[in-house]
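Inspection log for the structure reproduced underneath, given as structure tokens.
Shown here is a partial selection of chains from the complex, left in place.
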Amino acid sequence: MYGWRARLGLMTASGIIAPESEYWLMAPEGVSCHFTKMPFTGGGTKDIIEELKTAEKFLDEAVTLVADARPSAIALVGTGASFCGGYGYDQQLIQKMRSRIGNLPATTGASSAIAALKKVGARKISLAMPYVEDVARVGRKFIEDNGIQVVNSKWLNHRDSFEIAQIPRETIYNLAKEVDDPESDAVFISCVALFVVEIIETLEHDLKKPVVTTNQAIMWNLLRMCNINEKIEGFGELLSKY
Amino acid sequence: MYGWRARLGLMTASGIIAPESEYWLMAPEGVSCHFTKMPFTGGGTKDIIEELKTAEKFLDEAVTLVADARPSAIALVGTGASFCGGYGYDQQLIQKMRSRIGNLPATTGASSAIAALKKVGARKISLAMPYVEDVARVGRKFIEDNGIQVVNSKWLNHRDSFEIAQIPRETIYNLAKEVDDPESDAVFISCVALFVVEIIETLEHDLKKPVVTTNQAIMWNLLRMCNINEKIEGFGELLSKY
């Protein structure tokens, strides 16, 4: 049986297509990934900050669904709601999720990223994002509110999740190299909708510092919360060293 | 980008844990699998036939969610509703799904199994199922109503989807060997909740006839409906020859 070591329950937005590929790629032997979707595509013309905040209203149902797979831990595979709502709001979301699954471990993309950055010892970071400026601004604020200094940041001004999935690796690679400031201890590439885990190691070779991405950080956080402490090669030092 | 060749939209029951592992295992290069869940576990004491028929009421929302991944084709990863409702009902479900996604290809587990069995040239089959008798009975009837004779059938009397996922390979292997009648042209192992694709080839070696399972049949049907005609090795002759 797949998932004999752990089943992970994962809730993500319907217009986001990267996570399923990325989580199955990173999952070690005996860990399976169980996804359900909440309605959100990032497209359209509504105020995106307002729209992101609505995730909460779909979260309850999504948690209930993934709980049926009897997961060892669950995650909201997204950062937008947390960035928009801020630190306290993010903690509330996590508590709400945990309360519906008998207090098993639960996390969000935003919380996992903060935990990962702290784990790799990053006090100052460079921050790369595909987002539009509004989301980029609250993302940066969220990170700094959590006590990590953002010494440089750049964003690509995409709004639609599907469009973000289509950003070529050359663009992400160059964005990360350009945003990287010699002062920063790590580079954080935010956004669960980006296909990026396959170039993390290359970036780390070239930048000579840890590179954290949201999906990688969620996977790491879920595994370690379940006491799956195996070192996983190929997706950056967060998973291969910590 | 993963899924450059096709993205498959897949709707399944929340208590069923086998499909995500099995579909990613079978997916060829460039094909990605996007799942959402509908509430159903098979557990409890309600009349299971009645319960299975309720799938329909969750299907609309599920189709809407997977449609956001811009899939090339979609499937209801389940057979229960179709078995209980019968041939005409199954066709209605498919039409309903298609109508919500601009007439892209759509299918169900039940329809895919019938198509697969016909493709491998099976006019008489042996039928293995994990189900309780009520479901086994309607399953058998559905197949025969589609013009395929069931020369022998056996069932294991499980009701709960999670329990079905835990059936060891030895049990499934032996069930298939025991149910196999020399008269049958193929063996069909029904139920999307079973972990079974990894022993299909072994069974085909030993039984010397095609072995069809529901998840394998759905994957085959989705790929061929998208004109992905690559032969896939390792999961039985349905995928490696047709």
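Each chain carries a letter (A and B) given by its place in the written order, and its residues are counted from 1.
Methods note: contacts are C-beta pairs under 8 Å (C-beta built on N, C-alpha and C of every residue); 3 or more make two chains touch, one makes a residue touch a chain.
It should be emphasised that the depicted structure is a prediction, and the values quoted were computed from it without experimental measurement.
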Full complex stoichiometry in copies [only 2 chains shown in place]
8
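Simple rule for what comes next: only the chains that are shown with their structure count from here on.
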Chain A and chain B share one sequence, so how far apart are they rotationally when you fit their Cα atoms? Give it in degrees, rounded to a multiple of 5.
180
Based only on mean CA positions, could you tell me how far chain A sits from chain B in angstrom?
32
Chain A contact footprint on chain B (complex, rising order):
1-3, 7, 13-15, 17-18, 20-21, 24, 32-39, 41, 64-70, 162, 165-166, 195
